[in-house]
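All protein chains but one are shown in place.
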Amino acid sequence: MTDRLDSFTRSQWIVIEDDAGIVRRAPFETLLFSIPIRVANGPDGPRIHRLDTGEALPVLRRYGYVWSALDPAPRPLFEVPEFDEAGRRFTPCGPVGVKTSALRVIENFLDLAHFPFVHPGILGTESETEVIPYRVEIRRDVDEVWAVDCGFFQPKAMAASSAGAQVEYRYRVAQPCSAVLYKTSPGRAGAFDLIGILVRPLHETACEVHAWMLMWDEESSDESLLQFQQEIFLQDRIILENQIPHLLPLSAGMEIPTRADATSIAYRRWLKNHGVIWGTCEGIPEVTA
Amino acid sequence: MILYEHVLSSDCYKLRLMFDLLGMDYERRPVDMYPGHADQKPAFRALSPFGRLPVLQDGNLTIWDAQAALLYIAERGDASSSWTARSVEERANIQTWLQVAGGPLRAVAAARARNLFGDASSEDGLLDVITIIDDRIVEQEIHGSEWLVSDRPTIADVAVFPDIALHEDAGISLDAYCGLRRWLGAFASLPGFAPMPGVASM
Partner (left out) sequence: MSMRQTEASAWHVVGGWNHVQPGAACRVELPGAEIALWRTEAGAVHAWDNRCPHRGMRLSFGIVKGDRLACRYHGWHYDEGGQCRFIPAHPNLDPPDTLAVAQHATHEQDEAIWVALGAGPTEPPPPLGTDQPGFCRSIPLPFGADTAADVLMRLAGASPVAPRLMQVRPEIGGSNRTVTLAVQPIDETRAAMHVFLDGGPKADARLAAIRWTVGLRWQITSETGAAA
């Protein structure tokens, strides 16, 4: 299967586990692009090896996570300067397995139009379903997909929200398998809270999803923050596992978007322009699963 | 009453459902079962010796078994005794399905935990328990009932519902089990019913 691993995807840092998970679980075996790897923890920090060749893989510790790559010289990891802002609260939500392509997971994360139907009473309501036009741009300097000026009415936008509110969103695809959203903070006027997902492909149609939050919120308990985000992601998960094919179609024609899908359209085009094959329908003549 | 719980646990959903169906107020105390595994820590084991969620507290009483807590909520909150046994025969039948919920049906919850959180699990008897509950519903339908016991929803249905309703998370298809699909649909139509994440359309 790794003959479908394109160079762009192969050169990305991929999330392995959050820092607490490394301490709790290591040593453990898992998969990275269908290749079995072993993750150990030692006095010098985590060490990761391929189990098939024995080769040591590069290791990076950043943003509360341990990252690795099959490529010995991965591209630089994306920047999230908000991690350096004093007073923000970081909450990693723990990995959740999903049987679909990592790219389907990212695309769903970028989607506004499903809020009223998949997250009713939390991120949307069936009385306000319209997606107001927003702007999508490819930021050439960092080679990222951004969607800005996104707005949506949300009954309970965050764990700390006390009432429904019109919420401003910005979406950012930082890597094929990593995305960040910035949304109006209920805890600090004029500021944005960050929610991110980092996806590790186990196989082309199975992955492990790590969600994290970086927020201005001194009120909520850890437990309620975690469960707020976990509830939302589990509502998405049943959708994700039932989108067929599990591989993401990049070519026009197989799926029909509307203007509300502008971010998804740009994301698919960006993947195609980078020659991404892994996790897509590219190169598969007749996809059925 | 105070419910120590986690939003993704099917056993906790069972008790939330019972409170909702009876229109009762209760206090939710979230426990960091995942990723923190707080349910396995000594502080929680003081409440629940097997380290299992949910735990129900009412005054000085602490109940750490989901089926026992379900029965307690129904007996406290249901003045008409509609959800619990009205005869010796009903009690025997209800008890049977409570035992299924706390026994063989745990295989479904284990398969779900494996898919979601990577927990180890064995699938022994997984389809047997699905099949046996489906058989029961189909027989009950011939007798003119939509429910596991007698002719009305009881705590037997509440005890079994969550793990069956979360079949998709567990990787189990109900395509062939139309009795279960009809029963899930009837249950979801009950006044006060609320879904949880992972409960499929019905």
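Read from first to last, the chains carry the letters A and B; within each, the first residue is number 1.
Methods note: a residue touches a chain if its C-beta (ideal position, glycine included) is under 8 Å from a C-beta of that chain, and two chains touch if they have at least 3 such contacts.
Predicted, not measured: the structure shown is a model, and the values here were computed from it.
A.B. asks: Going by the contact rule already stated, which one of B:75, B:89 or B:135 would touch the omitted chain in the full complex?
C.D. replies: B:135
A.B. asks: Given the contact definition stated above, which residue among A:21, A:46, A:245 or A:279 touches the chain not shown here?
C.D. replies: Here the residue in touch with the unshown chain is A:245.
A.B. asks: Touching residues of chain A against the unshown chain: what are they?
C.D. replies: Interface residues of chain A facing the absent chain: 112-114, 116-118, 126, 129-131, 238-239, 242-245, 249, 254-261, 264.
A.B. asks: Pick out the residues on chain B that sit against the missing chain.
C.D. replies: Within chain B, the residues touching the omitted chain are 126-128, 131, 135, 138-139, 142-143, 173, 175-176, 178, 181-182, 185, 200-202.
The rule is short, and it goes like this: only the chains that are shown with their structure count from here on.
A.B. asks: Mind pulling up the chain B residues that touch chain A in the complex?
C.D. replies: Interface residues on the chain B side: 6-8, 29-32, 34-38, 115-118, 168-169, 171, 196-198, 200.
A.B. asks: Which of the residues in chain A end up touching chain B in this complex?
C.D. replies: Where chain A meets chain B, its residues are 18, 20-21, 24, 92-97, 99, 208, 221-224, 226-227, 230-235, 237-238, 241-242.
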